[in-house]
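For this depiction, one protein chain was excluded, whereas all remaining protein chains were kept in their positions.
Order of writing sets the chain letters: A, B and C. Residues in each chain are counted from 1.
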Amino acid sequence: MDFSIDSEQKALRDAVRELASRHAPQHGQGDAPVGPATHDADTWSALAEVGALGLPYPEDAGGFGASAVEVAVVASELGRAGVLTAYAESLVAGSLLAQAGHELLGDLTEGSALVVPALAEPGRAWSLASSSVQAEDSTLTGRKGPVPYADAASHVIVPATEDGALALYLVESPTVENGHVVLDSTKATRLLDASATAGALAQAVNLGTVALCAEALGTMDAATTMTVEYLKTRKQFGVPLMTFQTLTQRAADMYVSLELARSTVQFAAMAIADNPEDSATVSRTKVVTGQSGRHIGQEAIQLHGGIGMTAEYAVGHLTTRLTAIERTYGDTRQHLAALAAGLSDHGQVDVLA
Amino acid sequence: MDFSIDSEQKALRDAVRELASRHAPQHGQGDAPVGPATHDADTWSALAEVGALGLPYPEDAGGFGASAVEVAVVASELGRAGVLTAYAESLVAGSLLAQAGHELLGDLTEGSALVVPALAEPGRAWSLASSSVQAEDSTLTGRKGPVPYADAASHVIVPATEDGALALYLVESPTVENGHVVLDSTKATRLLDASATAGALAQAVNLGTVALCAEALGTMDAATTMTVEYLKTRKQFGVPLMTFQTLTQRAADMYVSLELARSTVQFAAMAIADNPEDSATVSRTKVVTGQSGRHIGQEAIQLHGGIGMTAEYAVGHLTTRLTAIERTYGDTRQHLAALAAGLSDHGQVDVLA
Amino acid sequence: MQRRLSPDDAAFQQRMRTYFTTEFPADLRERWSAGGEPDPEVIRAAQRRLHEDGLAVPHWPAEYGGQDWTMLQRHIYLQEMQAASVPPPLAFNANMVGPVIAAFGSQEQKDRFLPPTASLDIWWCQGFSEPDAGSDLASLRTTAVKDGDEWVVNGQKTWTTLGQHADWIFALVRTDPDAPKKQMGISFLLIEMSSPGVTVRPIQLIDGGHEVNEVFFDNVRVPADQLVGEENKGWDYAKFLLGNERVGVAPVGSIKRRLAEAKEWAGTVSTDDGTLLDDPLLAARIAELECQVLALELTVLRVAANSREGKPDPASSILKLRGSQLQQDVLELVVDIAGPAGLRWDDTSWEGLAAPTYLNFRKASIYGGSNEVQRQVISSGILGLRG
Partner (left out) sequence: MQRRLSPDDAAFQQRMRTYFTTEFPADLRERWSAGGEPDPEVIRAAQRRLHEDGLAVPHWPAEYGGQDWTMLQRHIYLQEMQAASVPPPLAFNANMVGPVIAAFGSQEQKDRFLPPTASLDIWWCQGFSEPDAGSDLASLRTTAVKDGDEWVVNGQKTWTTLGQHADWIFALVRTDPDAPKKQMGISFLLIEMSSPGVTVRPIQLIDGGHEVNEVFFDNVRVPADQLVGEENKGWDYAKFLLGNERVGVAPVGSIKRRLAEAKEWAGTVSTDDGTLLDDPLLAARIAELECQVLALELTVLRVAANSREGKPDPASSILKLRGSQLQQDVLELVVDIAGPAGLRWDDTSWEGLAAPTYLNFRKASIYGGSNEVQRQVISSGILGLRG
């Protein structure tokens, strides 16, 4: 058990930090983009250039043979700078391509293909267990969405029902309407059959979830830092806000939430590097990150007051992103329910193994 | 909809307040009784003398023809003074006797009989739906408990299984071991048969629960008042504690919790006076009271610091009582689950009807 | 104590329900119910119609459109209006500047301003907050200097909600910079937005909307008869305006409506085992919110009956504090119900509006006196905890 990062990981962190600061959204007087991001090809190319897109895949599959630990380093820096990208989506897709041994992975890691998974469905809660898309004769019919970054994607990966079980398909140049992928006897390539799909999806989404949690960690870190800075500099009633103990005690609680999330996210990255199927650790991390993110996101705005609500100031955008992350790849309630179903599998949660 | 109390109710409140202050536990240097109460015959006689024991039953059944509103007035005053009695238990029993038309109700209201319900069972969560006690030929066999005040009770009322359904029985001079009622072919009188038992139990426990919630309200009121007083008078770092905004903001939150509970408890008393079967309102009140009671009980000790932990000081005893009330007649989780099952019965919760 | 409505109040409730659900224009209700950024035309049309029917400003003096209702009746009116998704009368008019002019204005001001204020022929906005003041409202810097029969106003206001639609602004301005306390020396001034020197800059919020604005005053000349009440007494009027209401402080009806909608929506989202409404954890959370909203509504009813009308009232802080918390909790629930569908924002579906609406209402615990200020009012004003 070792939480320290090595010199290569430090170099990666520094490179991505520099990259992220260059591509960070510019706020200031006037309107700014709000809400879900659109794909930015420049940022994406820059990520490809530093090798961030291929980190966790084996070298023989077209990746760089690093692990989820490096992925978390990258995602945290993106989160800290408020840079919104399809990083988590690309990781889910990449993991699936790698598990299928598909050659598209090379294009993905180079950034020339943007591949995203199409997992959500209209009118349905988050679930990996079923899909209303039907597969027949290498064609798919049905509707998936909303699919983040579908508009910009060169390919999507779609779980589809085939003979009553789930299989995974790759669709090139998908038809997208209002963020939804529309499939109407659409030609598709089968990536994985029913025997491999559930396990592959679980592993891929574990990786994507850890990336999201790491992004959330960076986002929380930035929100906490900005809030502390604001309390130090902003004056009210003639004195700095940090004179008000009721505010500083709440900042202390934010910091505690942040540090708990930090430990858990770093551990989760190590855990799935060690065992990609460790969904229980991923669920616990999603719960801790979700709760810390909600706490920090809400308090960051509240302690800033009105300025925190504005698109001209960064902190509200961080809360926006934390809000979205908590509802991506299963929300806190769903991960708790999954963990509750497995309570009897263990006495204590073992960390030191 | 009217929350004001009339002059008779005021007179009752003043009489019970005076009584309660006379019978309130005396704290001070040295040991004090802690935890669950034992029956105090003097306090009980005093309650009988002011008519508190017979309030909610019809006059023709041996009661005083008042309602749950008056019961709540009495219970709140007992709670405020920290006087622990079998009031809620006696109300559950009395309601059952009244519904059965049993003559023992007269002795109960006079205080000459102490009748309590035996509802809990070893190894079983709170439930009114079943009983492992078996009824056969007017005898009961099985074990109930712990039964608060069983040691002092002249009679207990026991739900028992008879031909696969629940019926209610009255047992005189019960055998009690370690607070549990032990029945071994014990002679018993049937109060209500299977057709009437479930409804009667629900009504009776509704009444007892409102009394408990009203007691909790008085308890919270006292705990909040003591905490505010402590913040005003206690000095630290050379200044009164109320100089610390982080403490006064928390006192404000305690007060909000108290006032929310006050409105809800008073409404619940009116609601079951109007419709004794309104279990949804009772469950909502139990939830609000449970949450407010936990919040206020925990904060009262925390804001007092060490002194709040001692048996020499009243506030910790108030927290002890709030802790017990939250787990009596179903805890917050169970009442929430019951309400969750009924969500589709209504669009909004209607108050103004 | 009495749980039931009296026959009179029950009849009143029925009358309100009938009016709001059958007589009031359904298209206005639908456009309001859809959510998203408020449409000024909907607000205008709704208030005109309410005013025609005597229901825009029932708590005003009778001669200017008021009704002689009890506090309970005012609660019923609000509850039924919100339950039916009727756009409420503009708060700046009906609950802020109107009552101030009615209580402290000259007869000329009343006659000039109250009728168009009630009918929304004048749209008012509020000029209280300033960039460097925040919760410390009294340290405002916008000045008004007397010059003959006019005041010359210079300075800047911010967080001016819907100011871009407004015809007039009621503003706190410093008229005596030498007053011994900062709360003294402030006056309450009515300023036409079309006056030369007034500039409005909309501020974008994190949900993308533009409901608040900065308002700049550059040598704006304001006729002296537009100062309300006494010179340098503006702080008293502002306190009156911010704290004199117990009814309507907590948007109970809106919260209840949204919670009922949330249940409906949860019933439409399928899960592997049924719908979200069958999920025990989600259902328990909804049940808990119903308990808490009940407690809030009952508290509104209970304290409203003992209202000290016309005076700043710390009990209203309980309602403001808890009302904003519960409103935020219910909107957060909706984001969870929307789930993955809420990751895409749009202006038309409940899922697409869920996250921006939740984010927008983080303002509820900041604007109009932050939750921290409300706790301060409770601890000092009710509990007597003075640090």
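The rule is short, and it goes like this: contacts are C-beta pairs under 8 Å (C-beta built on N, C-alpha and C of every residue); 3 or more make two chains touch, one makes a residue touch a chain.
Here the structure is a predicted model, which is why all the values come from computation and not from measurement.
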Partner chains on view for the chain not depicted: A, B, C
Of B:G142, B:P174, B:P240 or B:G316, the residue in touch with the unshown chain: B:G316
Sole residue of B:A11, B:A41 or B:A125 that reaches the chain not shown, by the stated touch rule: B:A125
Positions on subunit C where the hidden chain makes contact: 280-281, 284
Subunit B, residues in touch with the chain not shown (by the definition above): 30-32, 34-36, 119-120, 122-127, 129-130, 145-146, 148, 178-179, 234-238, 246-247, 298, 301-302, 305-306, 308-312, 316-317, 319-320, 323-324, 327-328, 331, 333, 336-337
Hidden partner interface residues of subunit A, rising order: 1-5, 9, 69, 228, 231-232, 240, 242-245, 248-249, 251-253, 255-256, 259-264, 266-267, 269-271, 273-274, 284, 287-288, 333, 336-337, 339-341, 343-344, 347-349, 351-353
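In the analysis below, only the chains that are shown with their structure count from here on.
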Centre-most chain [mean C-alpha coordinates]: C
Chain whose average C-alpha position is farthest from subunit A's own: B
For subunit A paired with subunit B, centre-to-centre distance based on mean C-alpha positions, whole Å: 49
Length of the line joining the C-alpha centres of subunit A and subunit C, rounded to whole Å: 38
Touching two or more other chains - residues of subunit B: 244-245, 249
Interface hub residues of subunit C, defined as touching at least two other chains: 372
